[in-house]
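Quick one: the structure is below, and I'll ask about it shortly.
In this view, the complex is presented without one of its protein chains, the others remaining in place.
Letters A, B and C name the chains as they come in the text, with residue numbers starting at 1 for each one.
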Amino acid sequence: MDMFEISVTGEFERWYGEAHARPDLLGKFAYGLPEFFRDEIKSAKLVAAPGCYPTSVILALAPLLRADMIDRSRGIVSDSKSGVSGAGKEPSSRTHFVSVADNLSAYSVFGHRHTGEILEQLHLAASELIFTPHLLPIPRGILSTIYVHLAQPTCPSDVQSCFREFYAGSRWVRIFPSPQLPQIQFSLNTNYCDIGFCLADDGQRLVLVSCIDNLLKGAAGQAVQNMNLMYGWSEEAGLN
Amino acid sequence: MDMFEISVTGEFERWYGEAHARPDLLGKFAYGLPEFFRDEIKSAKLVAAPGCYPTSVILALAPLLRADMIDRSRGIVSDSKSGVSGAGKEPSSRTHFVSVADNLSAYSVFGHRHTGEILEQLHLAASELIFTPHLLPIPRGILSTIYVHLAQPTCPSDVQSCFREFYAGSRWVRIFPSPQLPQIQFSLNTNYCDIGFCLADDGQRLVLVSCIDNLLKGAAGQAVQNMNLMYGWSEEAGLN
Amino acid sequence: MDMFEISVTGEFERWYGEAHARPDLLGKFAYGLPEFFRDEIKSAKLVAAPGCYPTSVILALAPLLRADMIDRSRGIVSDSKSGVSGAGKEPSSRTHFVSVADNLSAYSVFGHRHTGEILEQLHLAASELIFTPHLLPIPRGILSTIYVHLAQPTCPSDVQSCFREFYAGSRWVRIFPSPQLPQIQFSLNTNYCDIGFCLADDGQRLVLVSCIDNLLKGAAGQAVQNMNLMYGWSEEAGLN
Partner (left out) sequence: MDMFEISVTGEFERWYGEAHARPDLLGKFAYGLPEFFRDEIKSAKLVAAPGCYPTSVILALAPLLRADMIDRSRGIVSDSKSGVSGAGKEPSSRTHFVSVADNLSAYSVFGHRHTGEILEQLHLAASELIFTPHLLPIPRGILSTIYVHLAQPTCPSDVQSCFREFYAGSRWVRIFPSPQLPQIQFSLNTNYCDIGFCLADDGQRLVLVSCIDNLLKGAAGQAVQNMNLMYGWSEEAGLN
């Protein structure tokens, strides 16, 4: 997977609706997902912090995509749900307690900004992914339920091996033994990304579940993880 | 109990921090608590809607105060808790979901505006009541836990009789048989004010619990109840 | 669409793990979804109450399936989320407040009992649908986010027309004008099933969102609606 190089003239404006403020710097950033760009981050002067949703989606999909196990022509669906802190601390009618409590809503269907980031990092075409965010009545935490079709009938242990090998050296990713699935509570207040899956009897229809704490692995925790790499410190420092 | 006549020069400014916009109208309002001012409301042109907290506190205390059963010199405490809709729909950092969820906070201790309204309606001196509001992590509902000292040792059935008789003709007040206590859920989405109590073995220390839905009996529901009276309709109309 | 006739020897046992207690009665039930079986219900002696999840999924998918607008070979995904009352009132560690609050979890992936009911009513093969239920930290309400691929490029107004015509005589289904989407709060404490959708630029990838109150349209409300039909009363009686 290459370093993050969002195209100046095209993708950024499409998803953010405005020109990038510093296009001259774009090529100089490493994409700060240490599980994929550890070496680039270690030698980078500038690191771009991944979005919270992309962290949960990319970490779940990349191992299978890299191994060419997914039939992209069937389409990928990421049905993602986030706690309210993901919407920022700015007060609005949307983040008012009474709007959120006892509720669930989908938003920005086909148009959320993080879609571009996910597509780019996973080398997917826009037609290959539907990403639907939802606002959960909880303060923090993201759970993405991801639907893919495997190219060949596969057994669960091969899916598991793919993940385990990919993340063998990654302290902050936990792979759950199928059919156990992560829940948001398990990763709250930690820097973990938890990944689990269920495979249909046909060995092809696969449901992935990925959980993070959006304020840690999805934001500040991952920033510390990147800083640790940039300064040559242990990737765990300050995160236990 | 007299009709609501807040003194123009004094009490309003003390609690609201500004001059009243229409002091000329003050004497022309009936206080819209039908359980006490049914006759006044029926003949009134203008009715002042009670605050949500005062509705829960006044309905619980008035029967005992009227019957002179409370030793005011011992002081009365109303520890009141409200859902977030009581704070209005204006977005603010205080009503942001992340500020409210998983939290509880006391606010405006000794200074909440509704204190003046409670004191006036109950003919209490400021030194005789402590009213402490709290913000609950729920959308709606108020529960007031009220602590009083009875003037004479009393048995629970006499307390109960006092309430039952006082509210005999009041459709929208429910008295719970001690030691059963109302909960916020019981009155949600209804126009009821639910009142229960527990009396200590000494027959004097009394804990009252009063619950309303702040958007109904504490606001719109009570307004409909008043309108029904003003138009000569059934007090239940539109509220079942 | 035919009346509900679950095969005695096969499907029931597959999803419920035990023999049906009264196979002799199976053929005598109407499936109690009035929007599809109004005539059958009117003349039925026995009506089977639909599950809560199936109500939300079937009402969103049936119009498009009937009109042959969906490419079934691409697969259908229903990512459904339910409040806790859907799990019943039996206390368990799973429904304990501390397990549910600040959490979200997927469960029964590929194996939830309601899958069989959805497949049967929609005449789908098991391979054509993935249904994934999730437990939301709210007391009640269901939101299903449903992903389908249309057989032909279509414009949003044609999708909307399909729904509007199908539900023209149905008092308890509300179709939202795209891109407005229903939220759980909108249907709470009502008997409505709210349906909205977003269509991708390609005119084929379609996201449907369907919301109900699982205790009303998903249970007791729908039962009343059925009773109204059986007795020849207005379909609205007791539900406003």
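Operating definition for what follows: a contact is a pair of C-beta atoms (placed from the backbone, for glycine too) under 8 Å apart; a residue touches a chain by one contact, two chains touch by 3 or more.
These figures come from a predicted structure and were not determined experimentally.
Asker: Of B:41, B:138 or B:229, which sits in contact with the chain we cannot see?
Answerer: B:138
Asker: I'm checking contacts with the chain that's been left out. Which of C:35, C:79 or C:102 qualifies?
Answerer: That would be C:102, which touches the missing chain.
Asker: Based on the whole complex, identify which of B:19, B:46, B:104 or B:155 touches the chain you can't see.
Answerer: Answer from the full complex: B:104 touches the omitted chain.
Asker: With respect to the chain omitted from the figure, which of B:130, B:151 or B:223 is a touching residue?
Answerer: Only one listed residue reaches the unshown chain, and that is B:130.
Asker: Take the complete complex as the reference. Which residues in chain C touch the chain that isn't displayed?
Answerer: Touch set of chain C with respect to the missing chain: 84-85, 89, 91-93, 95-102, 137-140.
Asker: Could you please point out the chain B residues that touch the chain left off the display?
Answerer: Answer for chain B: residues 74-75, 77, 79, 81, 99, 101-107, 109-110, 127, 130, 132, 134, 136-141, 143, 145, 147, 149, 179, 181, 183-185, 188, 198, 200-202, 205, 207, 209 touch the chain left out.
Assume only the chains that are shown with their structure count from here on.
Asker: Let me spell it out: compute each chain's centre from its C-alpha atoms, then which one is farthest from chain B's centre?
Answerer: A
Asker: I'd like the Å distance between the centres of chain A and chain C, where a centre is the mean of that chain's Cα atoms.
Answerer: So the centre of chain A lies 30 Å away from the centre of chain C.
Asker: Let me have the rounded angstrom distance from the C-alpha centre of chain A over to the C-alpha centre of chain B, please.
Answerer: 50
Asker: Residue numbers in chain C touching 2 or more other chains?
Answerer: 101-102
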